[in-house]
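On to subunit A.
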Amino acid sequence: MSNIFTSSIGKKFWMALVGLFLCVFLVLHMSINLLMLLPDRSYFDTGVYIMSTAPVKVMEIVLFGSIALHMLLGLLLQIQNWLARPVRYAKKHSSETSFFSKYMIWTGGIVFIFFCLHFMDFLFYKYGWFGFEPASIGIQDVVKLDPVTRAMEVDTPANHNFYDIARYVFSSKSYCLVYAGFMVLLSFHLIHAFQSAFQSIGWNHPAYTPIVKWVGYIYSVVIPAGFAIIPLYFFFGGK
Partner candidate 1 sequence: MKPCRWFDPDRGHIRNDQSSIIHKQIITMEKKGLNLTLKIWRQENAQTKGEFKTYRIGNISPDCSFLEMLDQLNEQLVDKIEKPVCFDHDCREGICGMCSLFINGRPHGNDTGITTCQLHMRRFKDGDTIWIEPWRSAAFPVIKDLVVDRSAFDRIIRAGGYVSVNTGGVPDGNAIPVKKKNADLAMDAAACIGCGACVAACKNASAMLFVSAKVSQFALLPQGKLEAKERVSKMVARMDELGFGNCTNTGACEAECPKEIKITNIARMNRQYYISQFA
Partner candidate 2 sequence: MIQLDAKIPEGPVARKWTEYKAHQNLVNPANKRKLDIIIVGTGLAGAAAAASCGEMGFNVLNFCMQDSPRRAHSIAAQGGINAAKNYQNDGDSVYRLFYDTIKGGDFRAREANVYRLAEVSNNIIDQCVAQGVPFAREYGGLLDNRSFGGAQVSRTFYARGQTGQQLLLGAYSALSRQIEKGSVKMYTRREMLDVVIIDGKARGIIARNLVTGEIEKYAAHAVVIATGGYGNVFFLSTNAMGSNGSAAWQCYKRGAAFGNPCYVQIHPTCIPVHGDYQSKLTLMSESLRNDGRIWVPGKKEDAEAIRAGKLKPTQIGEEDRDYYLERRYPAFGNLSPRDISSRAAKERCDAGYGVGETGLAVYLDFASAIQRLGKSVIEARYGNLFQMYEKIVNENPYETPMMIYPAIHYSMGGIWVDYELQTTIPGLFAAGEANFSDHGANRLGASALMQGLADGYFVLPYTIQNYLAPEIKTPRFSTDLPEFNEAAKGVEEKINRLMNIKGKHSVDHFQKKLGRIMWEKVGMGRTGKSLTEAIEEIKAVRREFWQDVRITGSTGELNPELEKALRTADHLELGELMAMDALLREESCGGHFREEHQTPDGEALRHDDRFMYVSCWEYAGHDKEPVLHREPLNYEVIKVATRNYK
């Protein structure tokens, strides 16, 4: 039986819906990040505090579920797509198409790798699953963790100090660049994802779709750029 969960269009529907939800989350995440740059630290701390309240925690579960669903559907759809053309063309396609849409599975995959890295750097601290050091994943020139700072971090999620973790994580200049580089790929993913999600949920209008596309382009530049500001801030010597 074909329905909203199993059909091709149905899968795309959830893919798009979840994708748009993740887009909203990115805005939130970025806004709080940028508070870090304000001279008065209390804004950032308040932001972090709100993020640790119960309703947000529930949303967190939804968030991780969404990421998982988005990846699962993406993979499933992609496998079907590969199977739909068992014999490839000898001469590569040269149709004029949106460039980034062709590499969604790859940009998506790379963004996932970034997520893993990012969780290890920040999220696991938050849950107190502290157990590794950035150095263990092969980045050599990271300065060893300051035992004093670490003591502050562990155990008390409500009080954990993201600012200091960030300062620690980005104490390596090349690691800053790695983070910023990943943001470029996130941008590639978003350029197609944003407008495509609207098309997938059936929202295409001759007058408004160009606006959606522009909003999408702006979004997919501004959001990754906003995220990249933090590592670049440290890269250029921010304290």
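Miscellaneous remarks
Here is the rule we use: contacts are C-beta pairs under 8 Å (C-beta built on N, C-alpha and C of every residue); 3 or more make two chains touch, one makes a residue touch a chain; residues count from 1.
Picked so that all candidates are chains of the complex that A comes from, given by their letters.
Keep in mind the model is a prediction, meaning the values are calculated, not measured.
Put simply, of 1 or 2, the chain that touches subunit A in this complex is 1.
Subunit A meets candidate 1 in the complex at residues 2-4, 7-13, 77, 80-81, 83-98, 101-102, 104, 192, 195-196, 199-206, 209.
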